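All protein chains but one are shown in place.
In this document, chain identifiers A, B and C correspond to the written order of the chains, with residue numbering beginning at 1 in each.
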Amino acid sequence: MSAWQLYALSGLAWFGVGMWGLFAHAHWVRKILAVNVAGSGLFLVLAALARRATTPAPDPVPHALVLTGIVVGISATALALSVARRLAEVEATARLDEDATHEPAAPPAGADARAGGDAAPPPAGGGAPP
Amino acid sequence: MTALELVAGALLCAGAAFFLAGTVGLLRFPDVYTRLHALTKADNLGLGLIVAGLALDAGSVAEALQLGIIWSLVMVSSSLSCQLVARAARRAGVAPWRRR
Amino acid sequence: MAELRAAVALFLVLTVLVGMIRVARGPSFADRMLVALLMGTTGVAVLVLLAASPGAGALRDVALVLSLLASVTVVAFARLAASGREPAAGPAPGHPDAPAPAPAAATVTVTATVTATAAATDATAAAGADAAAAPEPPP
Partner (left out) sequence: MSAGLAIDAALALVLPVLAWAVVATPDLRKAIVLFMALGLVAALAWARLAAPDIALVEAAIGTGVTGALLMSCVPWAESLTPASRRARADLALAGALAVVACLGWAIRALPEAGPGLTPAVLGALEVSGVEHPVTAVLLNYRSYDTLLEIVVLVAAAIGIDAVLPDDDARRRLAPPARSLVGVLSHLLVPGAVLVAGFLVWKGAHAPGGAFQAGAVLAAGGILLLFARRLRPVPFAARALRGALLAGPLLFLGVAVAPLVRGGRLLELPVAWAGVLILAIETVLVVTIAIVLLMFFPARVLASSRAPAATVEDPP
């Protein structure tokens, strides 16, 4: 097996792991992280393919593509994380309103869908007395 | 193999030994503050010895100079980073280890 | 000499991999950051070793950039991420293996502190304590 095949296989496995994480995780930040993992795996595949060139230096076109990909990837990641953060902010306020007015003593319903994190109050943690 | 190469090789091996020591310390020491202590040896001496070994048979003065710059940058950032990590650990309430 | 350089580089790569055990064990976030610090320095060492081969001089620039920027993540860690309390052991919320959260697990512990030293400017309030309500005692 030549070196490029080794790295291409490795990148392929890496990419697959990232894709699995993307599908399997329910948490937004973990999904974003997994997409990044998958993307980096693809970059490794591309860089490995560049080594197929019979010339002494590797093929510069895949390298340029990977450079573009890395920069686009970080900006997409930053945007996605901002949206997730905003979501967290909106969610926190919405949850408090709900607690205060509507469901003062309901047990946390749909627990696996709304795993609220141990730092934040659970969806209905008692709330204010009506 | 000339004497210069011999010295350079010895320096490289010594540097690698310090990196090994840093890793072992990171794994074996009991708390975050003592592990910091192990880490800085690898940062300062390990990289320093490797840089010195490489600079000895560097192709040009500019190359050796760049190696020196890299080492000093690592010294600056590692010494300050270690302080930051230690303070952060203290603020987060990580208690120092005591012999029982 | 080239063979020795490659051997030392291989050795350093292996120490990095062994060091990952500390990431797995933790226990605190700071411990894991230490591994990241050591890995950064080891990466610099490997890069300068590889850069000594003919035609690979550009890798020395990579080492330069790495050594210059190694502290940025640590600074962000100290300013933003370090002051939160460590999450409880076990799978975190949102993970496929996470159990349903206990309803009374909402103890917001504020562990950030303003020390009298230079850390006084660290405006990082307790991470994770950003839900503005005081937690209720469990029913």
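Criterion: a contact is a pair of C-beta atoms (placed from the backbone, for glycine too) under 8 Å apart; a residue touches a chain by one contact, two chains touch by 3 or more.
All values derive from a computational prediction rather than experimental measurement.
Provide the residue numbers of chain B that touch the chain removed from this figure.
For chain B, the residues touching the absent chain are 73, 76-77, 80, 83-84, 87, 91-93.
Name every residue on chain C in touch with the hidden partner chain.
Residues 3, 6-7, 9-10, 13-14, 16-17, 20, 23-24, 26, 29, 32-33, 35-36, 39-40, 43, 46-47, 50, 56, 58-59, 61-62, 64-66, 68-73, 75-81, 84, 86-87, 90-98, 110-115, 118-132 of chain C touch the chain that is not shown.
Which parts of chain A face the unshown chain closely enough to count as touching?
Touch set of chain A with respect to the missing chain: 3, 6-31, 33-34, 36-37, 40-41, 43-45, 47-55, 57-61, 63-68, 70-72, 74-79, 81-89, 91-92, 112-120.
By our rule, only the chains that are shown with their structure count from here on.
Can you check how far apart chain A and chain C are, centre to centre, with Cα atoms defining each centre and the answer in Å?
From the centre of chain A to the centre of chain C is 18 Å.
Would you mind pulling out the distance in Å between where the CA atoms of chain A average out and where those of chain B do?
Centres of chain A and chain B (C-alpha means) sit 33 Å apart.
Residues of chain C touching 2+ other chains?
84-85
Hunt down the residues of chain B that sit against at least two other chains at once, touch-wise.
none
Once bound in the complex, which stretches of chain B touch chain C?
For chain B paired with chain C, touching residues are 1, 5, 8-9, 12-13, 15-16, 19-20, 22-23, 26-27, 32, 35-36, 39, 42-43, 46-47, 50-51, 54, 57-58, 63, 66-67, 69-71, 73-74, 77-78, 80-82, 84-94.
Taking the complex as given, what residues does chain C use to touch chain B?
1, 4-5, 8, 11-12, 15-16, 18-19, 21-22, 28-31, 33-35, 37-38, 41-42, 44-45, 48-49, 52, 57, 60, 63-64, 67-68, 70-71, 74-75, 77-78, 82-86, 111-113, 115, 117, 119, 122
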